[in-house]
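Apart from one protein chain that is not included, each protein chain of the complex appears where it belongs.
Showing subunit A:
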């Protein structure tokens, strides 16, 4: 799946700005960005719903609207796509199946897969948010597609549903399928994605693996607890720490020195150390830091 120089403007606002990325098969690719970063618009351009002002989006070399029976190639879940409220879950999936000549038995299979068999004949209008999301996922899985494009799929799912979805996405990727999943929740991404596409204000900030992303942009620091924080901070700053901060619980967060070095400096200065540990910033912090840097790609 390929986005090449996608640009979309709504009036004076450029929602997606010269965005290019590649989504490879066999891994889960996380599409990350704060709300309003242009994720949904980009996905809709990939799926032929929104016309880009310039640039192209292709899936397996073809534009979405040129795919023959597209549901068999791409399964998509969009935040803003909802079935007609007066339809039953079965009714909705049945017409979808017919539109792409998908065997009828798949309707029952996907309903079972998402745990909606019991609600199959209920009107969609009576569904909870979570059930609606499961139905959307059922629709995405209907054509057993080699490509999945899911916009904020965890929205409305309970803890068990989220775990189930995570396993599903990993399993699909392990089968060699292409999985693109967006989220504004970085912690969620860290648990499911292998690769990351990070955007902010419509522009690409990073396209890399999760571990590399954290390694490159993440903050590694050493936590120190001591009864003499002031003296410790002075000593450490004098001996090469790039920054020493006081955490809320009174401990120190030391940047720029490895744990062993911190320990030696403290011992040499006669400062007692009660606790010493190394921390790697979470994806959440890493992401927020990157976006805070102004969303300027030169920072990457």
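Note that in this section a residue touches a chain if its C-beta (ideal position, glycine included) is under 8 Å from a C-beta of that chain, and two chains touch if they have at least 3 such contacts; residues count from 1.
The criterion applied here is as follows: contacts and distances are computed from a predicted model.
The listed options are "ABC transporter permease", "Ferredoxin-type protein NapG", "NHL repeat-containing protein" or "Ring-hydroxylating oxygenase subunit alpha", and the UniProt record of the chain not shown names that protein "ABC transporter permease". Only one residue in the set A:14, A:58 or A:94 touches the chain that does not appear here, and it is A:94.
Touching the missing chain, out of A:76, A:173 or A:232, is residue A:76. When you scan A:3, A:37 or A:67 for touch with the missing chain, the hit is A:67. Annotation: of A:50, A:133 or A:182, A:50 touches the absent chain (contact as defined above). In the full complex, the hidden chain is touched by subunit A at residues 44, 47-51, 64-65, 67-71, 76, 78, 80-88, 91-92, 94-96, 98-101, 123, 139.
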